[in-house]
Each structure stands twice: as C-alpha cells, then as structure tokens.
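Every protein chain of the complex appears in place save one, which is left out.
Now for chain A:
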Amino acid sequence: MTTLTKTERGTVSVRNLSKSFQLNGERLDVLKKLNITLEGGKVLAIVGPSGCGKTTLLRVLAGLENPDSGDVTIDSKEVQGLSRERAVIFQEPRLLPWLSVLDNVSFGLEVQGTPKETARASAKKMLKLVRLSQFEQAWPKQLSGGMAQRVGIARALAVQPEILLLDEPLGALDAMSKISMQEELTRIWQEQNVTMILVTHDLEEAIYLADQVLVMSKLNGTSPRLLDIDLPRPRDRSHQDFVAIRQKLMTEFGLH
C-alpha cells in the first residue's frame, strides 16, 4: 500500500448507490444507481429542488443512513456507518448550550478520546481559524447565527476529518451573513485542504464554492448530472462566466 499524499486524501467514490423509502405503502426511489467520483481536496455541491433526495444522499455519505445497495468508498476503503474521517455540519449549529464556545469546539475531540488539554489547544487553533478567538468563553446563546455556525465548523474541523459534509450549512442565515460565510468557507477550505461535500438549494452558493455541482432533479425524474465549475478563485459573482453557469443551471431547473 502506498501512503497517500495530502491532496489524494479524501477521495470519495460512490458506486451504484440506491436508497428508497416506503411512504404510505408506496416505494419512493430517492437515489437510483448513483455514481460520483470526487477527487481529494475538492468541493462538491449537491443542488436540486426540495425532496429530490439531496439530504438523503448526504446522510448516506455521512453514515447516518444505510443505502439499500451500492457502496461508498473513501481513499479506496469501503465505509459503513459513522466514522472519524467524516465530519458533519448541519443546517443548525447544534452547539451544546451548557458548554462554552471553546468546550463546544473541543467536544468532538474529547468524545474521540483526545485528552482534555490537547483537545482544548486544538480547539483554540480552530477558533482562531474561524476568527472567533475572543469568544472562547462565551455561551452559545450569546452568539449570532453566523457566529454559531462558525463554531460548528470549527468543531467539525477540530477532529481533522478528511471529508467535511455540510447539509445546507448557510440555509438559516440572512443574505448578508450568507455571502460573508461563503467567503469564509472558501478561505477555510483553502487553508485546511479538506474535501467538502455540500448540500444547498442556493445555485449561486454552489457555483461560488464548488469544483463540481451534482444537479439532482425531482424524484423519478432524469438522473443526476455532474457539472464542472472551472472558475479561478476567489470567484466573482458578477463575472460573465459565473453568470453564464448560473443561467445554464437555472434553465436546467426550468427557471429560465
């Protein structure tokens, strides 16, 4: 076995992944023989209308739900259930209200058995990364939505995952915080060199952040397609190439 270099770490491949649910006695094929390959250190955005199965896909990738068939491999290792190389960021920050910001960030490391002092030292570094060092001793409820989400991101990064799974992480933020958080996410991603898979319903967000966009359509519609975004970073939302891609995606969803 060769050791993987940093950029090769976190390569995700999804093969023939299927998942269905029973709803009122009817079978709903949410994911049907899905295939994706994502290079390590890249960003994949999953977009699509509500109920198209994008969150289900992310939960399967996270190991929170099991697929009916097919498999997910990370760095050529098949993954089943939850594991440490993947960290999940949800739409809500899901901070523990009884822990200080610092203790929240070290929580993931501590439950994984890192000694408290070491965990705290790493947590401090991560809080610095998300620019919240001066809030170490604050309670979660004293933070704004965007700050709380940054604490959640710091907690996820503290465990040094190979893959960061984000389920509409900026969905609950106002338009202004959203844009600044998209810039933050890009910066953090560049500094951490981590593979990111992100579910979003915001096309602009997908184009701004991702190297590849997985376009999912309504259930039982056409099969998902992968779209490459080859724009240099930092991306300019008003650049003609950016606008052209957005236009193309909007047309795919019938939004002219």
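Convention: a residue touches a chain if its C-beta (ideal position, glycine included) is under 8 Å from a C-beta of that chain, and two chains touch if they have at least 3 such contacts; residues count from 1.
Quick note on the criterion: contacts and distances are computed from a predicted model.
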Protein name (UniProt record) of the chain left out of view, among "Sulfonate transport system permease protein", "D-proline reductase proprotein PrdA", "Sensor histidine kinase" or "M48 family metallopeptidase": "Sulfonate transport system permease protein"
Sole contact to the chain not displayed, among A:Val72, A:Val88 or A:Leu143: A:Val88
Positions on chain A where the hidden chain makes contact: 62, 64, 82-84, 86-88, 90, 92, 94, 96-99, 107-108, 110-112, 139-141, 159
